[in-house]
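Removed: one protein chain of the complex. Kept in place: all other protein chains.
Right, subunit A next:
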């Protein structure tokens, strides 16, 4: 059954986030041959439209307004309301990001609809669209269907493969005009605390440190390893509590949930709190002095040893591979 499905593209530092392409891929499955329309919202975002088409959007709707330069729930809801009223889609896919998590429940409530959030897989099973999502902090999974109303969905970054980028795809780019008014929350300031570069929730490789890193300086080799691999640095709660790094790096039940292709845990014991945030990573490497550490139970590969000895050696070896590649 063909359906028209919208996706909300997400922009960060002037570029589209990867999850925007993953949302298009999920929307294609949900649409079952129907039209997938990517919506991009902001002050000046029109130039991003061709990339959305290259990643599989059949059409792009651009909503530009100076009051949409910064995300607010009221501003974005007004923009999307105009688009939904015009397009009458059967589903809308967001990234399960700070923005998607904040906005999607508001819209689902407005349309008296269900919302399946934090989706890691989508299948069309002939009739139903079945969504898989983690529950109990990833210790179990549930399969859900939408039984009534519009299908609102948020997809967890890094889980649904985007379509192959194809610059030869074509599609219309159209503007929708909106009047944005009465914003009840105003963003006065944005304080950047995260490091430049790779976004933790979208990183393909994460190098994470725990108490075993021992100090803020101890994170330096981890940062270098992350750099060599084009990845991001994360931390356990223990390392954050000890003041070795900012809480913005925390991975776990409180903190971020990540699913990179490669997770390298350095000096992390593997408390349940931490495992809840990373155990669904595709490949886990553990480096720890304590052979009994819990982290080895979820690791695919383990090295029992001192991270300050192992990590520099790893940096050298990965550099060699990079030279060959």
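Operating definition for what follows: a contact is a pair of C-beta atoms (placed from the backbone, for glycine too) under 8 Å apart; a residue touches a chain by one contact, two chains touch by 3 or more; residues count from 1.
By our rule, contacts and distances are computed from a predicted model.
*Asks:* From the names "TRAP transporter large permease protein", "Electron transfer flavoprotein subunit beta", "Cytochrome d ubiquinol oxidase subunit I" or "Glutamate transport ATP-binding protein", which one matches the UniProt record for the unseen chain?
*Replies:* "Electron transfer flavoprotein subunit beta"
*Asks:* Considering the complete complex, identify which of A:172, A:216 or A:321 is in touch with the unshown chain.
*Replies:* Going through A:172, A:216 or A:321 one by one, A:321 is the residue touching the chain not shown.
*Asks:* For the chain not shown, which residue from A:42, A:56, A:91 or A:134 touches it across the whole complex?
*Replies:* The single option touching the absent chain is A:134.
*Asks:* In the complete complex, which positions of subunit A touch the hidden chain?
*Replies:* Contacting residues on subunit A, toward the hidden partner: 73-74, 97-98, 101-106, 108-110, 112-118, 130, 133-149, 184-194, 199-201, 205, 229, 246-249, 253-256, 261-262, 272, 276, 280, 282-286, 291, 296-305, 309-310, 313-314, 317-318, 321.
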